[in-house]
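Encoded as structure tokens, the structure appears first; notes follow it.
Only a part of the assembly is drawn; its chains keep their places, and the rest are absent.
In this document, chain identifiers A and B correspond to the written order of the chains, with residue numbering beginning at 1 in each.
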Amino acid sequence: MNQKSNFYAVSAVVMLGILVGLSLFTFSYAQGASYLSDDPNACVNCHVMREQFDGWNRGSHQAVAVCNDCHTPHTFPQKWIVKGINGFNHSWAFTTGNFPNTIQIKSFNAQVAEDNCIDCHETMAINVHGSGDKETLSCVACHGNVGHGR
Amino acid sequence: NINQRKQEAVQFPLKVVEIAAGELDPAVWGLNFPSQYDSFKRTQENYGETPYGGSEPYSKLERYPAMIRLWAGYAFSKDHNEERGHYYAQIDQENTQRVQIVNQPGACINCHAAEAPGLIAEMGWENFNHTPYNDLKDQLHFGSSCADCHDPVTMDLVITRPAFRNAMEQRGIDLSQATRQEMRSYVCAQCHVEYYFLGDNKVLTFPWSQGLTIDNIEAHYDSYGFTDWTHAETGAPMIKIQHPEFEMWSTGLHARSGVSCADCHMPYVRAGSVKVSDHWLRSPLVNVSQACQTCHNRPEEELTERILTIQNTTASLLRQSEEAILAAIDAIVAAREAGVTDAELEEALLLHRGASLRWDFVSSENSTGFHSPQESARILAESINLARQAELAAYKLQAGK
């Protein structure tokens, strides 16, 4: 936890600068402003997110969770920092075209998603993550399909 | 109502009693963990046969009569049944003819009674192993118990059986570093593994010095000419393999993908508003929806069909392997009758040994190939190859007379 908040603190400063720079290019054209909303349509603005969007539309969470419920932290200001980082990363990657053909979630974002599973399903999944410092089993190892399938 | 459920969850675990360090009675542990205990008790239920597994303890010797000759001269050829739920671990051992026609050592108790760790602490490791089973059996009352797998205070998974700890140490694996997911297989690997009794003290040992594949295990035994028994018909120095589930699983794709024994045999089930591990350990074939569907988003029939396709293929190769080994036995017996000497037969006998232990590795592994389909087929291919070569070698010797 401690390490995490340190990370967020440093990132907050860095992001401030980057966000400013960002607005100068692609960001606004790719409807970057809508990136800051929670509307899944904001994500499909980039057609590379189309598969996930389609999957999510058919998936078990369509009615209960939007992209950002899983992909950004549920707390302030972490939510906005992560949005900033990813908003920048995605725009940058999209503009340069420098990203893998098959997008793979990075471990940082995978952790954000798993924390969110637990946030919503804490009661149900108490035995999976346990209490205290018990190692948590990876939700995605068994529930790889819930977000948008594969 | 919702409020109450949340509390249930928060209060978990709900401690009714303190569980003492040596407590073996599942009913006592069950006071704190009623839903795990409820499912644990169901290992007593007979849910029937699956095509190759299940909980009906039918005689394997009757169903696959080839086994009687394949194991000729060894107690397994007298009594060996399909295994069933953990509830019967001690009961079935006590009742098998294998403890009656042979004077078995205490080592047998390691995996069949919750009392084992206590007796080991009391008697010492070597002493426990070599003391006759019959001298100790009256002290055994609980077959399988929570204490086999859990620490009574933290409820963490723990290794309670020395043979597994020793074997892993020998391989340079530090069990204290095991992840939670690894422990979900390691607790099973205390018992669901190939074993033998080493030396005069009959010390329970796992033959893993060279690794976990059948070739590694054979090399381990060959390295010092170990023999379980002498084949009654051919005189070959034989190895018997028992339940190598952990070894077979570890060569398979599920293991390499991080899927543990508990994932399939103890899948999560809902109990009220929390999910708990299903402690009714059994065939996933009667539980496909919980055991497989969470990871494999496919219809139940399709998943069942996947298991059966793999098993039918394995079974057809098992039958071919049995046929080949029986032919080898016949040829060796005929050669002996024609006057071929033991010394001349040496190569044929070693081929018989190699063929038989490979067949046994797949035959005695309880998933009928499912835990590692390609590897099971590979092993049987080699078994058949060796058996036919044994037959040929014996025939050549006979023709030479």
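To be clear about the criterion, a contact is a pair of C-beta atoms (placed from the backbone, for glycine too) under 8 Å apart; a residue touches a chain by one contact, two chains touch by 3 or more.
All figures in this text were calculated on a predicted structure; none of them were measured in a lab.
Novice: When only one copy of each protein chain is drawn, what copy numbers apply to the whole complex in this file?
Specialist: When all chains of the structure file are included, the formula becomes A x1, B x2.
As a working rule, only the chains that are shown with their structure count from here on.
Novice: Measure off the straight-line distance from the CA centroid of chain A to the CA centroid of chain B, and report it in whole Å.
Specialist: Taking the average C-alpha coordinate of chain A and of chain B, the gap between them is 44 Å.
Novice: Mind listing the chain B positions that touch chain A in their complex?
Specialist: 5-6, 9, 12, 156, 179-181, 258-259, 263, 268, 273-277, 294-295, 297
Novice: Please give the residue numbers of chain A that touch chain B in the complex, ascending.
Specialist: 122-128, 131, 134-135, 137, 141-145, 149
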